[in-house]
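The complex is shown incomplete by one protein chain, all other protein chains being positioned as in the whole.
Chain nomenclature is as follows: A and B, assigned in order of appearance, with residue numbering initiated at 1 for each chain independently.
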Amino acid sequence: MEVLDVLNLGEIAQYFSKMAMFPVFDLAYYIVSILYLKYEPGSVEVSRRSPVASWLCAMLYCFGSYILADIMLGACPIDYFHNNSHILLATAVWYLIFYCPLNLFYKCVAFLPVKLVLVAMKEVVRARKIAAGVHHAHHAYHHGWFIMVITGYVKGSGVALMANFEQLLRGVWKPETNEILNMSFPTKASLYGAILFTLQEAHWLPVSKSTLICLFTLFMATTKVTLTARHSHGSPFALIESWVCHLLFGSPLSVAEDAHDHHAPPPAAAPAVPLFPAKTKEELSEGTRKRKSKKAE
Amino acid sequence: MEVLDVLNLGEIAQYFSKMAMFPVFDLAYYIVSILYLKYEPGSVEVSRRSPVASWLCAMLYCFGSYILADIMLGACPIDYFHNNSHILLATAVWYLIFYCPLNLFYKCVAFLPVKLVLVAMKEVVRARKIAAGVHHAHHAYHHGWFIMVITGYVKGSGVALMANFEQLLRGVWKPETNEILNMSFPTKASLYGAILFTLQEAHWLPVSKSTLICLFTLFMATTKVTLTARHSHGSPFALIESWVCHLLFGSPLSVAEDAHDHHAPPPAAAPAVPLFPAKTKEELSEGTRKRKSKKAE
Partner (left out) sequence: MEVLDVLNLGEIAQYFSKMAMFPVFDLAYYIVSILYLKYEPGSVEVSRRSPVASWLCAMLYCFGSYILADIMLGACPIDYFHNNSHILLATAVWYLIFYCPLNLFYKCVAFLPVKLVLVAMKEVVRARKIAAGVHHAHHAYHHGWFIMVITGYVKGSGVALMANFEQLLRGVWKPETNEILNMSFPTKASLYGAILFTLQEAHWLPVSKSTLICLFTLFMATTKVTLTARHSHGSPFALIESWVCHLLFGSPLSVAEDAHDHHAPPPAAAPAVPLFPAKTKEELSEGTRKRKSKKAE
């Protein structure tokens, strides 16, 4: 019985890891990505003033991971643009999100239940991209473990890693921060995922690739959906990371931040701001929201 | 009779589209490009303080389109630099424009009638570059229409698209604007030209390539010469674009700008400035000049 179960699970994982991403999952990916672009302050004005710049940003949001991975591997950066149907689909999504009359499409996809489904589907694509990136790099460099991790990382993080330059396209320049200095959850998870997939590719991890894809997708989808539902910018890795960084790199234990979340002492939170000037407005308002909700409790 | 005419025109177009660009037309291209570099505020000081930086900027102005196109197609970015004679010619032009005793060479080529001829010749090269870029991309990606447009666009716009990074080389950083956000006439025309040449390459445009090159060159040369003669930064596409953007992208109709040109109402023009903070000093003084001339009329 057990054996059968395992066999079935393996088969399901196999089937899942072979499932075509285009067009349904890719569509969800494009919608969520361009939704995040519309959230960026100033992006709506740019879409009015310069549709070309807005379209380019949208393309970077949708295909940034392919562009970066191609740059990293020395290939043609716009190679992915020969997939005309993908570009046209992403263009249609961009048009609907930014210019649909009455903002109808935006309101539909930004409606939380719909958005949660789309976010989960986006994570399915992300996991597949990381696996494909690592596999591609493994094909080019058989023992280039670092190259495999970097390619997988870049494939998973996408536009976040080149956010500074994407913002520059919209006339925004924030040099004091970048995604490497202040990694968000998806970027961190992509890094860890890329390491896992590299270990699997090197046969140091005793699981099949399809199982790993399945498990990683499950983890990413559930975590990201939970975070999105709770409007949280936290990370499930925070506690472990805090300790590991403290032991390995002598980083200060982030007790201040934990206190800030659980007991909300305003005097302690105040000096934290100059230490992390890179905190975005979004994150800060997030903190305020949390503190208020704690007080309400 | 008609047939003969057509035949002759076709032959002329054929001959024109096969005409060698090096050295005469390329020389004009280098002269006009490096002239524009010298117009940039601060570029003369840079040429005194750091000739290497000035030379690099001059090379970017002359060969930026090749560099960008090579980057886009994943080739060696400095591939064009193996044409030693082209580089030496451009270097000679750079030296003469920046360091010629009594500024003699600069005064000659900046003399309006001479400059108009050179500008017209530069547009001949530009049209050929766009056609070559689209053709090159078509060779690499048979159905990559987007790649063909992007390559042609980049080949036609050249350094303008990387102006931010070219300025950075001279120690200037203006992140609040870029060529995509505020397209100048040559950049816009390159984009439209790239689309036309791509349509031709895809056989969706019922003209031969040589005829298209001929017509596009004629349009570019006459328009650019007219704009240069009138010291104008306007664009013949403005009216159509304004309506198309209004219909497709909900952009506000640029009546304010038209009013600003024709009736010059200072109170209406005033609030336009914070809306377009990216307007260069040159454009602003241009506007002032226009208003004054209108008043004089």
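Here is the rule we go by: a contact is a pair of C-beta atoms (placed from the backbone, for glycine too) under 8 Å apart; a residue touches a chain by one contact, two chains touch by 3 or more.
Note that this is a predicted model, so its numbers are computed, not measured.
A.B. asks: Specify the residue from the set B:Leu27, B:Val46 or B:Ala120 that touches the hidden chain.
C.D. replies: Once the missing chain is taken into account, the touching residue is B:Val46.
A.B. asks: Out of A:Leu73, A:Cys108, A:Val172 or A:Leu205, which residue would touch the omitted chain in the full complex?
C.D. replies: Candidates A:Leu73, A:Cys108, A:Val172 or A:Leu205; residue touching the omitted chain: A:Leu73.
A.B. asks: Check each of B:Gly10, B:Pro77 or B:Pro236 against the chain that is not shown and name the one that touches it.
C.D. replies: In the full complex, the listed residue that touches the missing chain is B:Pro77.
A.B. asks: Kindly state which of the options A:Phe22, A:Phe146 or A:Trp243 is in contact with the chain not pictured.
C.D. replies: For the chain that is not drawn, the touching residue is A:Phe146.
A.B. asks: To test your reading of the contact rule: which positions on subunit A touch the chain that is missing from view?
C.D. replies: 71-74, 140-141, 143-147, 150, 164, 175-178, 180-183, 191, 245, 248-252, 278
A.B. asks: State which residues belonging to subunit B touch the missing partner chain.
C.D. replies: 46-53, 56, 70, 74-79, 81-82, 84, 87, 98-99, 168-173
Basically, only the chains that are shown with their structure count from here on.
A.B. asks: How many angstrom lie between the CA centroids of subunit A and subunit B, rounded to a whole number?
C.D. replies: 38
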